[in-house]
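In what follows, a single structure is set out as structure tokens and then discussed.
What you see is part of a larger complex, with each chain still in position.
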Amino acid sequence: MARVLLFGPLRDLAGWRERDGIEAASIGALKALLAKEDARLGAALSGPGVQVALDQAIVRGDQPIGPRAEVAFLPPMSGG
Amino acid sequence: MITLTEEPFDPGALLSEFSKGRSEVGAVATFTGLARAEAGGTTILELEAYPGFTEAAIGQIADEARARFELDDLMIRHRIGKIAPGEAIVFVATAARHRRAAFEACDFLMDYLKSRAPFWKKAHGPDGEHWIEPRAEDHRDIARWDEETPQ
């Protein structure tokens, strides 16, 4: 179970910013699930420079997702 | 103190607050970034942050600034949400005993904020909207600090 957050261009692409209660055991499984729903979003989530934050910390590669986890997909940051 | 805010702010009011009562400090440097109208090309700038994550990331850089430069204090205020031309986007103030430390820390913090801080920025104008990436100049500016040995 994860809360998923999208930022910047990813939010515009998906048409949503936040979804709660998504069932996925890992980051990889979560990406696969989202890609099945929306192939363009799936491709973008694995696109260049997109980082993943699990409970507000950047993680690399696949990672298990605990209960009530927050997973954020962060496209390249623009600075302020 | 690091604050993200959706409310417009007056950089002067922040400087008044920051410089008040500092009888042992000597030097206060500030930088204010203002939203540009781009001669009518941009009407509104929209800044998105990741609440909590963005403050924490800026906090780490503030700690690095405190470690690199002999600072007494620093303040960072950053707008998020929709920003009109002429409004302040970012305000950074640094206080130090010596002028050079205050200037360099302010410069360092701004280079980070403009190129690597976790914000996503969209310009809304008469021709629609588009997401903005850091300029090549911002990447060069931040690279200056990697080359230097810590002070």
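A and B label the chains in the order they appear, each numbered from 1.
The definition used in the following text is that a residue touches a chain if its C-beta (ideal position, glycine included) is under 8 Å from a C-beta of that chain, and two chains touch if they have at least 3 such contacts.
This one's a predicted model, so the numbers in the text were calculated from it and none came from an experiment.
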item	value
Formula of the whole complex, where the shown chains each stand for all their copies	A x2, B x2
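The rule is short, and it goes like this: only the chains that are shown with their structure count from here on.
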item	value
Where chain A and chain B are represented by their mean Cα positions, the distance between them in whole Å	27
Parts of chain B lying in touch with chain A, wherever the complex brings them together	33, 47-48, 50, 52-53, 56, 78, 89-90, 113-122, 131-134, 138
List of chain A residues in touch with chain B within their complex	5, 7-9, 11-12, 53, 56, 72, 74-80
